[in-house]
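Beneath this line is the structure, given in C-alpha cells, with notes to follow.
Note that one protein chain of the assembly has been removed; the remaining protein chains are unaltered in position.
For reference, chains read A, B, C and D in written order, and residue numbers begin at 1 within each chain.
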Amino acid sequence: MSTTIDTKTVKANPRPAAEEAPAKSKGYWHGVGARLIRDPVSMICAGLLALLLGAVVFAPLLPLADPFTGSMVSRLKPIGTEGHILGTDELGRDMFARLIYGGRLTLMLGLLPVAFAFAIGTCLGVLAGYVGGWLNTAIMRTVDVFFAFPSILLAIAISGALGAGIVNSLVSLTIVFIPPITRVAESVTASVRSLEYVDAARISGAHPLTVVRVHVLGNVMSPIFVYATSLTSVSMILAAGLSFLGLGVKPPEPEWGLMLNTLRTAIYIDPVLAALPGAMIFLTSLCLNLLSDGLRSAMNIKD
Amino acid sequence: AGTLRVGMTASDIPLTTGQTDQGGEGMRFMGYTVYDSLINWDLSSADKPSTLTPGLATEWSTDPEDRTKWTFKLREGVKFHDGSDFTADAVVWNLDKPLNDQSEQYDTRQAAQGASRIPSIASYKVVDPLTVEIVTKAPDATLPYQIAWIMFSSPANWEANGKDWEKVAANPSGTGPWKLTSFVPRERAELVPNTDYWDENRIPKLDKMVLIPLPEPNARSSALLSGQVDWIEAPAPDLVPALEGNGFEIVSNAYPHNWTYHFSRLEGSPWNDINVRKAANLAIDRAGLKQLLGGLMIEAKGFMPPSSQWFGNPEFDVKYDPDAAKEYLAKAGYGPDKPLTVKALISPSGSGQMLPLPMNEFIQQNLAEVGINVDFEVVEWNTMINIWRAGAADPSAQGAQSINFSYFIQDPFTGLIRHLSCDLIAPNGTNWGHYCDPEMEDLFKQIRNTFDPAEQDKVLQKTHEKYVNDALFLFVAHDVAPRAMSPKVKGFVQAQNWFQDFSTISIEE
Amino acid sequence: MLAYTLQRLLYVIPVAFGVSVICFMLVHIAPGDPLTAVMPIDATAEQQAAMRAEYGFDRPLPVQFAIWLTNALQGDLGASIATGRPVASEVSRAVGNTLILAFTASLIGFPLGIFFGFVAGIFKDTLIDRAVTAFAITGVSVPNYWLGIVLVVIFSVTLGWLPSMGAGPGGSTNWAWDYEHLRFIILPAVTLAVVPMGIVTRTVRALVGDILSQDFIGALKAKGLSRFGVLRHVVRNVTPTTLSVVGLQLGYLLGGSILIETVFNWPGTGFLLSNAIFQRDLPLLQGTILVLALFFVFANLIVDLLQPLVDPRIKRG
Amino acid sequence: MTDTRDADIPIRRKVQEKTKAADRGGPAQPLVIARDLKCHFPVRKGVFNRKATAVRAVDGVSFTVEKGETLGIVGESGCGKSTTARLLVGLTGLNAGDLIFDGDRLGEDLSLKELWDGVQMVFQDSYASLNPRLTIEETIAFGPKMRGVASGAARRLSHELLERVGLAPGRFAGRYPHELSGGQRQRVNIARSLAMKPRLVILDEAVSALDKSVEAQVLNLLKELKDEFGLTFVFISHDLNVVRYISDRIMVMYLGEVVEIGPVGSVWDKRAHPYTAALFAAMPSMDPDNRTEVPPLLGDPPNPIDPPSGCRFHTRCPFAESVCSAAKPKIVAVDGAQGHEAACHMLDPVSGHSKSAGGAHLEAAE
C-alpha cells in the first residue's frame, strides 16, 4: 500500500477538533472581544481612551469652563488653583477645559486621517491584490514612489505646501497613511486571494464583486484594521507635530500640539503646566499603542 | 573688548551684500553695521527720538528754484573695507544697483529690498568726485528719510569678486564700523571692528560680534539661559521674569513701531462713523494689555508713540473709558440691544506682531464689553500681507472691516503717508482701508513740500493730530524692542529706533 | 546576484522620477504666490510681476517641470527665494549636518534597540520582557519634540551640562568629532533616537520571538547547541529583516529630524525645511525634500543591495 | 497573469435549463473531452522582469471523462495534477487546447458561468477552502444564493446536505470552520460542492490530509453520494491505493504530460509505462517478510521549468536509449483492456527503441 499523505496540510491543522463545541457558535469577533477583555492592560487603556473620547465628544455638555475666554489676571495659574483644577494657560484660559476641547481636534486629527486612509487604502490594496496584473503594477508602483518619502517628511512637505489649517493637515496625513495601508491591504489580499475558499466562491458563479465583498473583504479587514490602529498613535503625534510647527490647527482653537507650542515659553515658569499637553499626547498615544498591541494579539487566532 | 554673541529672531543671516533682507533686524545687524548710508540715523541717545544725521554725505540741500533737485556733498577720505575709495561714482553705481535693471550691478534681491524705499528718485548723476545730484519725480521733502535706507557697497569689491553678488555675499565690503569676516548661512556671521572707520566715536570697542539666527523664541531664551549667547532679541514676555530672576538684563525703549487695527472705509463699513471709531479707541484697556505683555509695550496714545517728535497735541485723548465708549456707540446708534458686529483679520504670528493672539483676544474682550463684537478671521502672516496689499475691497479680505497689522513708522512715508494717501489706495499702495480725505491729502502734500526739517516736523505733527482726532485707526500699542542680555554686556545705549549702534558695547570678561 | 543588483539599481530610476514629480508638484499645489514672503510688504504690482518673471513662475507647468528637472539633473536646484543662494549649496551644507545628526542618532538608537529587542525576545513573557516592552512602547509613544524641550530644560537650563542649541561652538562648518562638538549633539541625537529605538526594539523582539518559535530552533537544540550557539543562529536569521527596518528608520532619522532640528536649532535639513516652509521659499522646500527623499531612496537601495549578503534566500545568480 | 477570473460574465441568464437539463449529449457523449490542454505559468526573471521562461505545468494533456465514471489522476508532486483540475473548472486559464463539456466547447458554446453550473471542485486543504468568517451553513448556502435561490430555501438545502454528509445540522450548522475536525471540514466541502447540483465533481487530493480512519469514512461517503446524485468524479491523489479503490480509470501524469491512461485494473496489472511501474513499485510493502529492497527510481523529478527533451522520463528511466531523449513518444494503445494507452517508445513498434518489439516483459522492471 502506498501513501504520501500530503503534508503541507497535515501541519496546517494540528489541533484536533473540538468535537463537542456548542451548537450555537460564537463568531470571530466574539472571540476577539473575549480575549481582549481578559487582557488587563488593554482594558485599562481602552477604559482611559473611552473616558477621554466620552469627555471629548460630550465636552459641551460637561460643566467645563469656556476654553476660549481667559482672564489676563489669572494667567498661568498652577495646577490645583481654585476653579482651575489644572491651572490656566498663558491667556488665563482654563487648562482642563482646553485639554478636553483640545483632545477633540487632536483625536480627530489622529483618527480621521487613519480612517480615511483605511477606507481608501483598503479599496486600492484590495483592488490591486485581487485584480492583479497591470492594475496592481500601476497602484503598487505609485505607492512605492510615496514610500520613497519618509512619512514625516511627506506630511510636513504636503502640509507645508498647502499651508496651515485643519483640512490641510487632514489631507496631508491621509496621503501619508494611504501608501502603507495599501501595501498591507495588497499583500493580505493577495494571500487571501490564493486561498481555496476564494476559488470555491468563484466557481459558485458569484459576481466578482460579491466574492470580494463576502470572501475577501471579511478576511482582509481585520489584519488591515489592526495595522491601521497601530497607525493612529503615529497619526496623532504627527498631527500634533504639525500643529506644533504651526502647520496644523490655528489658534485660538485648542489643540494639544499647538497648546504645547504656545505653552513652551511657560516651561520656565511652570514646567508641569507647560508639559501637560505633551503629557496628554504621550498618554493617549501610549494607550493607543498598547490597545493596538492588545488587539493584535487578541486577533491572532493562532494562540 | 570681548566677543558679543547675539541671538537674532531672523531665521537666516540677513543678506550681506548691502541692501539687507530680514526686515528691520536685517538692517540693524547687517546694514548699519557693515554699511553706511549717505544719511544715517543718529543712534547715540536713548532719551529722545532719533533723527537723521550726516553719514557718507556731509551735507545735502535742494535747489530752491527746482525743489526736485538735490545736491549731496560726500564725505572725503572714506574708504571701503577693501581699501577702495568711496566716491561719487560709487554713489551712482550703488543707486543703479537697485534702480537700473540695465546696469551690470543690478541685483534683483537688493532691488527687491531697496527700490521701493526710494520711490521718489527720478535720476541721479555725478557732479564732481565728491558731489552727487539726485532728481526726484516731484518735490519731496522726505527724500532724506528715503535715502537713509540705501546702503553703499564697494564697486571695486564687486569687480574683484567677478561681478558675482553670490561671491560678494561671502566677502562683502562696505564703509561701516564693522567688517564681516566669516559667515555660515543660517548659522552664524562674525563681525570685527573696522578700525579705520571715519567716525572715531563709532569704532567698535568689542573684539568681535557673532550673529546667530534663533527664530524660535524658546530656543533663544534657552540659549541665553545656558550661556550660549550673550544677547537675544525679543525675549518672550513670559520669560522676562525668569530671565531677570537669573540675573539677565532686559533692555527696552520706545521706538517707531505701531501695532494697530486698520479700518475699512468702504461703503457700509461701520468704521465710517467717527463715533464708532472713538468708541473703540476708548474701549481698550491698554494698561491691562501692558500687564499681559509683562510691561513690554507702550500704551498707544495715537499712531506715533507719545515720545515721537511728530506726536503733536491731539485733542482726542486716547484712553480707557468704557462709559464714554458706550456713549459714543449709543450716538452711533448701537447699544446693548443693537450690538455692533465687525469682522477682523488677525494672524497668529508675524514680524513685529508681538503676541498677536493673546493681544487680539484681549482686545476682543474689551470691545465686547462696550458692545462691539469682533469676529476674528485668523490667517497666516504671509496671507495677511497679501490681503494687506490687496486692500479691503479685495475678495481676499473676506469682507472684513478691520485688519490687525504692525510695522515700522520710522519716517514720514512709512509712518504716515503710505497708510492714508489717496494715490496709494490698495492695490496701488498700502492704503488698505480706501481712505481718501482732501484735507489729509493736503497735509501730505505739505509734508513733501516743506524742506526745512523743523517746519516739516510741524506739518507732520499736524498730520498726526488729525490721525488721532479723527480716530482713524484703533490705536493699541507700540513695541519697546525688548532685548535680554547677560550682565557682562556693558555700554549699550538703546536708541529709540529700529536700528542700534553696537560700537559702544563691550563685554566685561 | 548581478541580475538582482542591476534590477534594484534600475528600479531606482522610475522611483526617483516619481519622487521628483511629487516634489515638483508640492510647490504647485501650494496656494498663493510663492514670492509673497520675499517681497517688501509694500511692493507694487509691477515689481511683483517682474519678480515672478525673474523666478520663472509665469511659465506653464510642464515647461517649468522640464526646466526644473533638467537643471536638477545637472545639480542645479534653482536659487532660494529667501536668500538667493543656490538651493543645491544650501541643501548640501544642511544635509551634511543632518547626516551627522542622523548618524549619531543611529549609533545610539539602533544598537540599543537591537540589544533591547534581543533581550526582550529571548526572555519573552518574563518581567524583563515586560520592562523592555514598556520602555520601547514609551519610546514610540512620546512626542519627541516635547521630549526635546524637556531635555533642554533639564540638561541645559537647569543643570547647565549641555548646550541647548546649535552645532558646535563655532557653527557647523568646522564640525569635528571631538568633545567640544559632541556636547552639542548629545541632546538632539538622544531625542531623535528615541522613536527609532522603540521601533527597532519592538521589531527585533517580535522577530526574535518568531524565530525562536520556528521548528529549526528545536532542531538546533536537538543537535546539542548551547543557548549561545542557538543565539548565533537567531542573530543571523534576524539580520535581514532588522536591516530593512533599520533602513526604513533611517528615513525617519532623515525626515523626522525636522521637529528636533527646530527645537535644537540644529542647522540641518529639517531646520532648513522649516525655514523654507515659513518663508514660503518654495524652491528651497522643493530642493530639500527632493534631496532628502533621494537620500532615503539611496539608503534603501543600499539596504536592498546588502540584503543578499545577509539573506541567502534572496535569489542569487 | 493568464487567467480568466474576471472574464466577462453575462448577466444572470436562464442557464438552469441549458445545462441542468442533464445529458445534452446523450450517454455516449463523454462528459468532458480535454484536448491537448496546455498551461504555462510565466516565470519572471532577469533584469527587466521579462517573461523569460515558463513553468510548463500542463503541457499537452488529452483525456476524456465518461459520464458517471471516476477518473483517477496520479503522479508525483508538481506533475500538474492540480493544474489540470483547475483547468477543468476554469479557475486557471488555458494557454492552448480545447475543453468540451458535454458537447459544448468552453469559450464558444459555454461560458465559464455555465460551466460552473455543471462542474464543482473539492480542494485538498479543508481549512483553506472554507471561509473562516462564515458558518458552515452560510458557506454551503452561498452558492445556491448566488444562483438566485431564496435564502430560506438555500438554508434548508444546506441543512439537508449537512444531514446527508453525516453532520447533524442542529449541531453543526452554526459552527465556524475552526470548530470542526479535518474530516468534518472535508464533509462540509463536499456538501458545498453538491449544493451547486453539479454533474462533475473534481476532487483534488480531497482525502490526502485526513487520517486513515477518517479517510475511509470520507471515501465511503463519496461513493454513496456518487451513486445517489449520479455524479462523475475526477479524483486526484498521490495515494495509489485510494485511487485504485475509487476510480474506474486511472491517468498517470509525469511532468505535465500524460504517460499512461486506462481502466484501473488494466493499468494496475500491466503498468505499461516504466514510470507507472516505478510509481507502483514505490508503494511501501505491507508484507513484513517481503520488504522493498531496491528503490524503483533514483533522484527527484526534474524541474518543469526546463523539462527534459524527448520523453520527459528518460532522465530517470532504466530503459532509456538515445531515441528517448531525441523524440517524444506517441501515445499508443496497450494491448489488453480497451482504452488503455501509454506514451513510451518501448510500446511503439516503430519507435526504434531496442525493446520496442513488445512490452510484456516490462514487468521484469519491477
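In the analysis below, contacts are C-beta pairs under 8 Å (C-beta built on N, C-alpha and C of every residue); 3 or more make two chains touch, one makes a residue touch a chain.
Keep this in mind: contacts and distances are computed from a predicted model.
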Among "Hydrogenase maturation factor", "Peptide/nickel transport system ATP-binding protein", "Amino acid/amide ABC transporter membrane protein 1, HAAT family" or "Sarcosine oxidase subunit beta", the UniProt name of the subunit that does not appear here: "Peptide/nickel transport system ATP-binding protein"
Option from D:27, D:42, D:230 or D:295 whose C-beta touches the chain left out: D:295
Omitted-chain contact residue, chosen from D:54, D:149, D:214 or D:327: D:214
Candidate in contact with the missing chain, chosen from C:193, C:220, C:263 or C:303: C:220
Interface with the unshown chain - residue positions in subunit C: 125, 214-216, 218-226, 229, 233, 236-237, 239-240, 310-313
Where the missing chain touches subunit D, by residue: 76-77, 181-183, 211-217, 219-220, 223, 238-242, 244-246, 264, 278-279, 282-289, 291-301
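The rule is simple: only the chains that are shown with their structure count from here on.
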Selected interface, A-D versus A-B, where C-beta contact pairs are more numerous: A-D
Intercentroid distance (Cα basis), subunit D paired with subunit C, Å: 54
Junction residues of subunit A, two or more chains touched: 163, 246, 264, 267-268
Multi-partner residues of subunit C (at least 2 other chains): 32, 149, 153, 157, 262, 278
Interface residues, subunit A side, partner subunit C - complex: 141-142, 144-146, 148-154, 156-158, 160-163, 233, 237, 240-241, 244-247, 257, 260, 264, 267-268, 271, 275, 278, 281-282, 285-286, 288-290, 293
In the complex with subunit A, residue positions of subunit B that touch it: 217-218, 221, 225, 236, 238-239, 241-242, 288-289, 291-292, 348-349, 357-358, 361-362, 365, 376, 378, 380, 383
Interfacial residue positions of subunit A with respect to subunit D in the complex: 1-10, 12-13, 15-19, 21, 23-25, 27-28, 131-133, 195-197, 199-208, 210, 214-215, 218-219, 301
